[in-house]
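Below is a structure I'd like to ask you about.
Removed from the display is one protein chain of the complex; every other protein chain stays in position.
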Amino acid sequence: MFEASRLECVRGDSRLFSDVGFLLEPGGLLHVKGPNGSGKSSLLRMLCGLILPESGEIKWNNVNIRHSEDYNQSLTYLGHLNGIKDELSGIENLRINCGLAGFDISEEQAYDALERMGLEGREHLPVSVLSQGQRRRVMLARLLVARTPLWILDEPIVALDTDAIGMIRSLFELHLDEGGMLILTTHQEMEIAAKTIQEVRLNS
Amino acid sequence: MKILAWVVKRDLLLAMRRKSDVLTTLFFFVIMASLFPLGVGPEPQLLKQMGPGVVWVAALLASMLSLGRLFSADYADGTLEQMLLCPESLALIVLAKAAVHWITAELPLVAFAPLLGLQFGLSEQALWVLIASLLIGTPVLSLVGSIGASLTLGLRGGGVLVSLLVLPLYIPTLIFGAGAVDASTSGLGAQGHLSILGALLVLSLLATPKAAAAALRISLE
Partner (left out) sequence: MSKVNLYKFSAPATFYGLAGQMIPGFAILSAILFAAGLYISFFVAPTDAQQGEAYRIIFIHVPAAWMSMFIYVVMAVYSGIGLAFNTRLSAMMAQALAPTGALFCFIALFTGSFWGKPMWGAWWVWDARLTSQLILFFLYIGFISLQAAIEDPKRADRAGALIALVGVINVPIIYFSVKWWNTLHQGASISFSKAPTMAHTMLAGMLVMAVACWTYTIAIALYRVRLIILERERHTTWASEILGGAK
């Protein structure tokens, strides 16, 4: 169970949002919406624990995430930066990113994940030669192997083509169906089937 | 522990793919030290006296210039955020990264230092002490530098700023590092200096990763 109450965010001189709260149950989807600059990314980073809220509280299984023992193990956060290295190949990037997140995957698993992401034959190329959308896929491949219950994703489908978006959508639905939780921002419309769907709307 | 192994493996792999970075630091060190005789003249006695200090100052500056590599690439592409969110303690990750920084940026300097020492006419004994002092002292530079590097992430003019923050903190290492060689050539024995360098190393091993981790959290907020 993931719960946030009365969150307030101040960046520099301006108050981006205040009094934001929600309660997310297993299988629940939370869509964060709002215009550019309304603080969507800040909210997601705050939910991860990267930004301290000015006031309010974020709880994972009834424990404040600041003091939670297992929050980082339960969370997969993908920001708008890809977090992949140009010099490394897709395989290396994926295995390293999973390793840093605390779970090791074999080379076969990494191959399999990249293949399902439609990167067959490009697994060993340095990422620098891939297109924007392909790099995004390398990053998103982590979701195929991650076993974390809570996903927080900032604009995950930006730069993806329709095939990939369809694939990602079914991945989300599978995750939610298995009792996972999903918090995301998207500018494109994306219909995702879920047990409960909530929306947080931020205004600038 | 596995995560730390991944951090080390990854940073080493990246250093292998960007060999030019390692070489640039090394050549900066060599050029920097070679400029001094051109500036002060070729008088052997003078050079012999200046040698240890010059090599140490050059190592200090070379290590400081390479601090940018410690976090900034990971900061720019979002990997650093992922490291903050991983289940391992951030201080240990900083320690792992500082260790790789030492291996890739400073160990090559230590390997080349005897060559520079020969240019300055240091005796064999002095060269050994120079190597020993650099081996103990340069990890301190990586560790202390990690604080400055993490505080200045993403700031305009971060490179110059990091030197303002870090160079004053390097002074004790410089004094005891170069002093060790001086003491040994003047017959006093280098043990005292080297043990204090060792103490500085222990102190910075204990204190700096935590401070740098706090700084990273501040800079990424």
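Order of writing sets the chain letters: A and B. Residues in each chain are counted from 1.
The criterion applied here is as follows: a contact is a pair of C-beta atoms (placed from the backbone, for glycine too) under 8 Å apart; a residue touches a chain by one contact, two chains touch by 3 or more.
Being a predicted model, the structure only gives us computed values, none of them experimental.
For the chain excluded from display, the touched partners among the shown chains of the whole complex are A, B.
Taking the complete complex into account, residues 8, 10-14, 18-19, 55 of subunit A touch the chain not shown. What subunit B contributes to its contact with the hidden chain is residues 147, 151-152, 155-158, 161, 164-165, 167-169, 171-172, 175-176, 179, 182-183, 196, 200, 207, 211, 214-215, 218-219, 221.
Keep in mind that, in the parts below, only the chains that are shown with their structure count from here on.
Chain centres here are Cα means. That of subunit A falls 37 Å from that of subunit B. Those residues of subunit A that touch subunit B in the shared complex are 45, 48-52, 72-73, 75, 77, 79-85, 87-88, 92, 96-97, 99-102, 104. Subunit B meets subunit A in the complex at residues 2-3, 5-7, 9-10, 13-14, 17-18, 73, 76-79, 81-88, 220-221.
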